[in-house]
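Removed: one protein chain of the complex. Kept in place: all other protein chains.
What follows is subunit A.
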Amino acid sequence: MKLQRKNMLRASALGALVVSGALVLTACGSDDNTKDGGAASGKPSAAAAGDIKCGDAKGKLLASGSSAQKNAVDLWVKNYMAACSGVEVNYKSSSSGEGIVAFNQGTVGFAGSDSALKPEQVEESKKICTGGQGINLPMVGGPIALGFNVAGVDKLNLDAPTIANIFNDKIKKWDDEAIKKLNPGVTLPSTAIQAFHRSEDSGTTENLGKYLKAAAPEAWTYDAAKKWPAPGGLGATGSAGVATQVKQVDGSIGYFELSYASAQGIKTVDLNTGAAAPVKASAESASKAIAAAKIAGTGSDLALKLDYTTKAEGAYPIVLVTYEVVCDKGNKPETLATVKSFLNYTASDAGQKVLSENGYAPIPAEINTKVREVINSLS
């Protein structure tokens, strides 16, 4: 009896040690990211300190939102804080929805979001932005890659209707006629297709949905939403989860940000857009597609309308543009200078160069010029 009790005590003590150890470790992990730039901390900073104008920036700036731009923001924050002493920028990578909720509650200086503010969210933001409203500044672009894992297939071309039919469960085998037609000379196995999608609500899902709805309206009849709309397929948690499943399962296909494909060595689909040659997913090809975008917002709001049906050579139209959401007027006086100075850096040539070096797509110069104008007019 006594012996057993003692063992239980010991086991629970050890358990408590393990658990508290894990807590300590995770706590370090999230805190240090802002300072060390998280995953990409090893890379040398592209910006010389001279490019960053600190202005009147001071104190602590809180921000929150999209995890899609997390790695980019982490690098920016690292470079920025190295240049401007006494300023602390803290970007909490949560999700677009959470970022906007925090923004509309007035707890953050700016929010990162995968999709532009909805009308009701703009309405809500007027309470926080006295005399103004929330606006979207496109800051980070990136390709959404379609990763596949089919034994014996190294290169795969697909077009929008075929992708739509794969993901809505109409095409079930890899040697389907539609896929064969797009890939002459490739021996496709008759393996069943396992399509993986995000199981939780996600801006990546919404952006893929926008593309499919615009480029293949007959095959993809669902409205773009954060929740996966189509039948069939399997869900996995997070882009990392989808990438892991694709890596693991033969005959699978899934969608995630390009960096996950390069990190795990997953082959990606070349997109047949109607241009002369199928387009490979890359930062450069995504940037070309974003260049075809038009500004849909009014006034200082720079929400973009992307041209998903572009046939421009070398343009990869399955892209995600993430915004920084700020008040055009009525920003909090204590953080205004820091917000302006930090966003000025992220939109600068040096700031945008950080993007292309890290698998993201820079915002095209024409749009970027307007972004800088708006940042300077913030009050």
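What we mean here is this: a residue touches a chain if its C-beta (ideal position, glycine included) is under 8 Å from a C-beta of that chain, and two chains touch if they have at least 3 such contacts; residues count from 1.
Here is the rule we use: contacts and distances are computed from a predicted model.
When the listed names "Phosphate transport system permease protein", "Alpha-ketoacid dehydrogenase subunit beta", "Hydrogenase maturation factor" or "Nitrite reductase small subunit NirD" are checked against UniProt, the chain not shown comes out as "Phosphate transport system permease protein".
When the missing chain is restored to the complex, the residue among A:I52, A:V101, A:A116 or A:A160 that touches it is A:V101. One of A:T244, A:S300, A:T322 or A:T346 touches the chain omitted from the figure, and that residue is A:T244. For the options A:D51, A:E88 or A:E200, the residue in contact with the chain missing from this view is A:E200. When the omitted chain is restored, the residue from A:A225, A:A277, A:A296 or A:A365 that touches it is A:A225.
Only one residue from A:L62, A:A214, A:L234 or A:A275 touches the chain missing from this view: A:L234. On the side of subunit A, touch with the chain left out of the figure occurs at residues 1, 3-4, 7-8, 10-12, 14-16, 18-19, 22, 94-98, 101, 192, 194, 199-202, 225-227, 234-237, 241, 244-245, 248-249.
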